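Have a look at the structure that comes next, please.
Every protein chain except one is present and positioned as in the full complex.
To keep things simple, chains are lettered A, B and C as they appear, and every chain counts its residues starting from 1.
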Amino acid sequence: MLALMQNGGGALAQTPNEGTNFLHELLLWLPLPEWIPGWALILGAVGAGVGILVGLVSLIALWSVWMERKVSGHMQCRNGPMYAGGWHGWAQTIADGIKLFQKEDMIPIGADRALFVLSPAIVLASIFGALAALPLSYDWYFARMDLGIFTILAIGSTTTIGVIMAGWASNSKWSLYGAMREAAQVVAYEIPLGIALMVPLITLGTFSLLDASALQSGFFGMGWAIFQNPLCLPAFIIFWIAALAETKRAPFDLPEAESELVAGFLTEFSGIRWSFFFMEEYAAMFLMSAVGAVFFFGGFESPATYALRSAGMEGTIVFSLVCFVTLVLKAFTGVFLMMWLRWTLPRVRIDQVMTMGYKYLTPLALICVLGAAIWEAILHVVLN
Amino acid sequence: MTSPPQAEHKPSIRPADEARTLPSGEREFFMDVATSDLEVNMGPQHPATHGVMRVLLRTDGELVTGAQPHLGYLHRCAEKIGESVEWLQYLPYTDRYDYLSAMNNNLSYSLAVEALMPELEIPRRGTMIRMICAELNRIASHLVAFGTYGLDIGAFTPFFYAFREREWIQALFEKICGARLTYSYIRIGGVFNDTPPGWLQEVADFCDVFEEKWQEYYDLLIENHIFVQRTANVGVISEEMAYDFGLTGPMLRGSGVDFDLRRDMPYLEYGEAHDAGAFKVPIGTGEKGTVGDCWDRTQVRMVEMMESLGLVRWCLEQIEPGPVIGDVPRVIKVPPGEAYVGIENPRGELGHYMHSDGGKIATRCRVRAPSFVNLAVLEDLMPGTLLADSVAIIGSTDIVIGETDR
Amino acid sequence: MGILEEAFEENVLTTRVDWLLNWAKLNSIWPMTFGLACCAIEMMAVGAAHHDIDRFGAGAFRATPRQADLMIVAGTVNFKMGERVKRLYEQMASPKYVIAMGACATGGGPYFKYGYTVMKGVDRIIPVDVYIAGCPPRPEALLEGLMTLQDKIRRTPVIRKPARLQPADEA
Partner (left out) sequence: MDFQAIADHLSVAQVPGLLSVELPRSPDKETKDKGRSGLPYLCVEPSRIVEFLTFCRDDDALGFEVLVDLTASDPSADDENLWILIQLLSVRHRQRLGIKCLLPKSALSMPSSTKVYRAAQWHERECMEMYGVTFEDHPDPRNMLLPDDWVGYPMRKDYEFPKEYHGISCE
């Protein structure tokens, strides 16, 4: 255990404390002429960052939607999309996207126009903001934050505001139901989600996603939090259930429960506005899975990264790429798990959702935190 | 800011006796918040209504305080047509009221007309084929009930599995009559034609495979913890209520009443089959909750599928070569008289009251549709439940709108 | 497409853009979860495992008309339902398409003569793109109807002016 701690500490020491991100490095590396003013450089960097972020969200959504249709298809003894674009309908989501762009722009009579137009933007902005705090590799990140997970949870929660706005502005009763359900559900599950995350935070001792990942590099890259502290496993299960509820995925898809509320808060949305909500949902799935991967399952660390590090390749582009791929693979495993659950389980009822959140998950999460703290204290005494 | 339309304003403080009881048994008091009930229109186009039914819901938040079903969005004048076209011409229309169990509808109509024609002899092979078809169709119909109930509860995949097996039954039917959904195969006097070679063996193969699949479905959905939580103790129909509303079929048996027309007022060879132990009558036992809840009704339907399988197997053992249709003239003239025949359809008692004045056309053709009667119970069942429960209750009644509206 | 619609002369660029836009539309025809009668069961069968309409990208059944592109009128429409069907059609965002599935939706079907409340064809209230015969049509017939609709979309100009009839199979 001591070796583990030391190894983890060593990895932490190797990552730069005064972080610079790759955009910054890019700007330094490019032979830019002198006459370009500083503000233009900053604007350009910000623009490039936003562009990468938008591309990232779009790519995640494109891939996830296609994956969802194929996964659901194969679970249901059918094929899913087969023709759009050729091989196994790989271009299906692209076709869907272009089609949605062509749809009529509809705002129902009686809707609150300003809120109706604003709500998809808020939802999308919040997921962009949250994703910006997610590092993609040890030296690929948009912003180095010591309180990264805090930022992600805080900004990610603003999605709810957009959803409630959407439901209210639609002037439809089904939408209103969906919005109210979302509000109740998110409030109920933010708490166990945050508390369950406290367990790996206590174990690793950091709020930063980069540091958390680096601290799990022991044991041939398998020193994951889930192996460091026995209470991480129950904490992860609680985190996962809460994450499902946060991302409105089945069996907690009550805000848009199709058989009950037609389409919930999305009932009156069509075309591109609707697709923004859709993108948000899949990006949030990715984000939650990535957060789970970073804090419970070693983040960028895997035997592959360990091997590369032993070979002295740390800091090279190959190493960064392997880190990135590791995280993405872990995150998409989580996304797949969410899809698997969605196509298997029935939906729970709203009072059962509330009961589970308040009566069971929150106390259990607190017990986990307490247990984790005691475990760490004992470990501290034993090691010293 | 526009606010969603609301019902009339109510006084802000409600009397204590207006406290609502939640499904969990807790009592809730609304003391100082000004609230008003919301009237929501579920349907005619709504995923939960299984077609084009409309339910006007009065809700207090998630709590349903009143429900009023509205019918007639698929009224197709079947009874008027029955009094306007010839006896045999009406047979295809019977396919179309409960389109999930067309064979049973054909059977009910044929039996009612045959009741008016006492001279007509129905050959035993014809009766056996009728029973096989009726029971296979019952399985197919319950499969749809099971699959769509899964959709109502929010589980998508069982629907696809159910339709996979249903496709097989439809292929079997297609081989004997050429149609997938509306068969018109059971005719007045017997069945339209004999089974193609090897068909009976294919039915036997289906029985063997389906038994395994059934267990899979049972484990996947019916025993699923979330499913049990969603359906047990929800929408409880007591025995008295079931009698009062005239419920029949799985709805009645789900409430713990041991009554099945196939056993208790036998038609065709069902009496013989029951004596031979070919089938039992499943009833709701309240295994997971209360007797007569949604889970019990679903369970009854599930077990009935297996019992139907037993009946099919019994028929396959008993069937012998011979003619399949009695001596029926090309233009049927029915002797004067009136008859009411009710048979056990997948959804309950499908009755035909036929009245003939001796001519080529019926004087009165009354269809006593089980869905129509079973649906009336919603009005009493839904108040006091949550919105999601009301969807579960509609699903558990397993209505077919073609039949409620006829 | 707003102001861009039919705004350009036909040339290589607009033809290709049109091809792309139409390719997207025809590969992503989302139907509405909207069953009326017997045909609805065959429509469900088309969505189910055996026939799997999702292969053509048309498997995302949407419960709300706002997000749907295609209304499959699967079954008998009577006068009471007719006004609801019309309203649902009006709630859909264009481009929107209608398939009249089965004899009843096409022209009243078996209920033509004595069905006093039955509307003799849904095309008396809303425009129909494709008619499918059968009572009820087989699932294969519905798939063929979908492909016919795809052909129709493929031939429709979007941003170029409809100068002349396009060849049937441009793609």
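Everything below uses one rule, namely that a contact is a pair of C-beta atoms (placed from the backbone, for glycine too) under 8 Å apart; a residue touches a chain by one contact, two chains touch by 3 or more.
Because the structure is predicted, anything quoted here is derived from the model rather than measured.
Counting contacts over the entire complex, the absent chain touches B, C. Shown as candidates are C:16, C:87 or C:124; the residue that touches the absent chain is C:124. Among the residues B:118, B:277 or B:329, only B:118 touches the chain that is left out of the figure.
Looking at B:146, B:227, B:245 or B:279, the residue that reaches the missing chain in the full complex is B:245. Taking the complete complex into account, B:357 is the one of B:208, B:287 or B:357 that touches the chain left out. Interface residues of subunit B with the unshown chain, by the touch rule above, are 71-72, 75, 77, 79-80, 83, 111, 114-116, 118, 243-246, 248, 252, 257, 259, 264-268, 271, 335-343, 349, 351, 353, 355, 357, 363-364, 366, 368, 372-373, 375-376, 380, 405-406.
Subunit C meets the missing chain through residues 79-80, 82-83, 114, 116-117, 119-120, 124-125.
Quick note on the criterion: only the chains that are shown with their structure count from here on.
In terms of their C-alpha centroids, the spacing between subunit A and subunit C amounts to 37 Å. Each of residues 46-47, 160-161, 164 in subunit B touches at least two other chains. Touching of two or more other chains is recorded for residues 76-78, 258, 262 of subunit A.
Residues 44-47, 51-52, 72-77, 80-81, 84-85, 92-93, 95-96, 99-100, 144, 159-161, 163-164, 166-167, 170, 180-182, 401-402 of subunit B touch subunit C in their complex.
Within the complex formed with subunit A, the residues of subunit C that make contact are 1-2, 20-21, 23-25, 27-28, 33, 48-49, 52, 54-57, 59-60, 62-64, 66-67, 69, 93-95, 158. Remark: subunit C residues 32-38, 40-42, 44-45, 48-50, 63, 65, 75-76, 78, 80-81, 84, 88, 110-111, 113-118, 135-136, 138 touch subunit B in the complex.
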